[in-house]
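Encoded as structure tokens, here's the structure I'll be asking about.
One protein chain omitted, others in place.
The first chain written gets the first letter, and so on, giving A and B; residue counts start at 1 in each chain.
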Amino acid sequence: MTKPKVAFFDFASCEGDQLQIANLEEKLLELLEHVEVVSFREVMKEHSDDYDIAFIEGSCTREADEARLKKIRSNAKIVVAIGACATIAGINALKNTRPLDQVRKEVYGDNAKWYETYAARPIDAVITVDFKLHGCPIRGDEFLALCKALLTGQKFVVPDYPVCAECKLAENVCVFEKGMTCVGPVTRAGCGACCVTQGAVCWGCRGLVDDPNKNAHKEVLDKYGLKAEEVMNKFNLYFAYQGGPK
Amino acid sequence: MNAKILTKENLLSFVQNLIKTGEVVGVTKKDGKFAFDHLKRASDLVLDYDVTLLPPKKYVMPQRETLIKFNVKPEVKVEAVVEATPFTLIGVHPYDLKAINQLDRLFEENHVDTNYMKRREQATIIAVTPTRASKWSFWSSMNSIFVETGFDLLLTDIGGRYAVEIGTAHGDELLKKHAKFEEAAPADIEKLESIRSALPKMCSADRKINALTHEMTAILEIHRKSELWEKRAEKCYSCGSCNLICPTCYCFDVKEEIDLNLKDGSRYRVWDGCLLEDFAKIGSGENFREKRADRFRHRFFRKWSYLAAKLTEPACVGCGRCSSVCLPDIADPVKVINELKEEK
Partner (left out) sequence: MESLYRPELATITKAAPMTATEKYFEIKLNSGRELGHKPGQFVEVSVFGVGEAPISVSSSPTKKGAFDLVIRKVGNVTGKIHNMTAGSTIGIRGPFGTHFPFDETKGKDILFVAGGIGLVPARSFINYVLDNRKDYNRVTVLFGCRNPNERLFTDELSLWAKRDDVEFLETVDKPLDTNWKGNCGVITTLFPKIKIEPANTFCVIVGPPIMYRFVIKEALDKHIPRHHIYVSLERRMKCGVGKCGHCQINGVYCCQEGPVFKYSDITHLEEAL
């Protein structure tokens, strides 16, 4: 059996998800027993357009990205969006909540007119995506689980329940009890509630669950003293593309 | 009543001796609250806690437990796995022990679950009488103040010293082997009895279900169609927190993992929760409990009706954990049952 050929691509992002993969080190070598990497800017110089599986990191933020995405789609049998920027437009979508001209000026100053930009979108807004690997950044072990599913001809399944479930399993003290707030109750699990476990809060990087109870959470955030604007900010950090509270 | 007496010092050295001879888990401090954890030294043990974040169930029914191991290449082989090694569990409150006693029955009935039973056999349980109740607890309402069985030893703080009641021959042996103790004097027994008689009042007055346990089942049955289920479930996250912290929840999912060599793998079970959206969903996509309200109600009926019929008592021990973790504050059995009772 020939090894499936794998390629990595990046759009508007920090390339942190590919870094997570590069950081797998010896596990990555084990994976290379089963796949051939033909393009991976972070670890190799070579590039080829002959690949079966394309991993795409980053958001689509300008018209020029669309043609490149469509070319990847036509080359690949399987397209996987990796990381929040690719799956839910990530923090790139923060700019979508403000006038684009203003955003462009803030970033590029006098040179703004030279830089093309439009509202940030996840990859599946442009091309069909077969699987999504959520998170900011993605988890190395989840990447491996996805690879194993693909290699054994299975569908890769991501949890469709809130982070709270995994936070309970991690035996964390709820951040709301510690005088903080988070969006874990509406955020898709799969991260093992790693941020709360480390003493932080859930920011929502894996995006909303399929049927989030946003109204209930708005009420809870209100009960815990957040102002309407603060609630909006909480929701917009990662959910700006998927939609904030109604 | 018969009891032995351990001074605080002797209790510490007893625990330290147990640590020297085997795996010991006990209640420790965690982030301002309490959690059962591997005990490195006796001095880490906290016995005057209110409630732990997760119940000690996690040691008799681990969050993740391997059931089989297999090879798919070069030929298919499969073997059963039962993970069970001896351990001592110190600091279990009576309500949590009552929950373990219920699990014992449920895993044994009809088809004996070897994985659970073998592990359970390996557990030495040293229970402790609560010295305080969490603000959410309502174990008085659920008849979970006292347990007669399930413990090897039961400790009660009688003011600077511990009374030890012996539950099993194994507990007796352990005490004789590893502890320096005295026989209880009549005054000690008197103290122990007065502490026990004060226990029913330990849960705060507003944490009372206004019905006897068998009446609770009837109240639920009468109000199966109440609007309360729908109304409360409107605020439900379907996060399963109320399931996952529950000492009597034992539903599990079964998952599979294959190694990166794509040859060896294992099948394991993990805790699951009936509040989670996909709990009753089948392969074809049909979801037999699709509505939040149906899932929300199911949890109550499972505990107060379906399992109650098997156990002859509700499968709720009043620990109050579900009430405390539910951010929208809809899951509290005290409020739900009292509200239903007030309904026409």
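In this section, a contact is a pair of C-beta atoms (placed from the backbone, for glycine too) under 8 Å apart; a residue touches a chain by one contact, two chains touch by 3 or more.
Nothing here was measured: the structure is a model prediction, and the numbers come from that model.
Participant: Taking the entire complex into account, which one of B:32, B:160, B:186 or B:283 touches the absent chain?
Facilitator: In the complete complex, the chain left out is touched by residue B:283.
Participant: Among A:23, A:152 or A:215, single out the residue that touches the unshown chain.
Facilitator: In the full complex, the listed residue that touches the missing chain is A:152.
Participant: Based on the whole complex, identify which of B:218, B:251, B:293 or B:311 touches the chain you can't see.
Facilitator: Of the candidates B:218, B:251, B:293 or B:311, B:251 is in touch with the missing chain.
Participant: Touching the missing chain, which residues of subunit B?
Facilitator: Subunit B touches the missing chain through residues 67-68, 70-72, 75-76, 78-82, 106-107, 110-115, 224, 250-256, 258, 262, 265, 267, 269, 272, 274, 279-286, 288-289, 294, 298, 301-302, 305-306, 309.
Participant: Under the stated touch rule, tell me which residues of subunit A contact the chain that is not displayed.
Facilitator: Residues of subunit A in touch with the missing chain: 152-155, 157.
The rule is simple: only the chains that are shown with their structure count from here on.
Participant: Find the geometric centre of each of subunit A and subunit B from their Cα atoms only, then give the gap between the two centres in Å, rounded to an integer.
Facilitator: 37
Participant: If we count contacts the way the header does, which residues on subunit B are in touch with subunit A in the complex?
Facilitator: Contacts found on subunit B: 30-33, 35, 53-54, 63, 234-241, 244-245, 257-258, 260-262, 271, 273, 276-278, 292, 325, 327-328.
Participant: Which stretch or stretches of subunit A touch subunit B in the complex?
Facilitator: Touch residues, subunit A against subunit B: 27, 30-31, 33-34, 144-145, 148, 151-152, 160-162, 164-165, 167-169, 171-174, 176, 178, 185-186, 209-211, 213, 216-217, 219-220.
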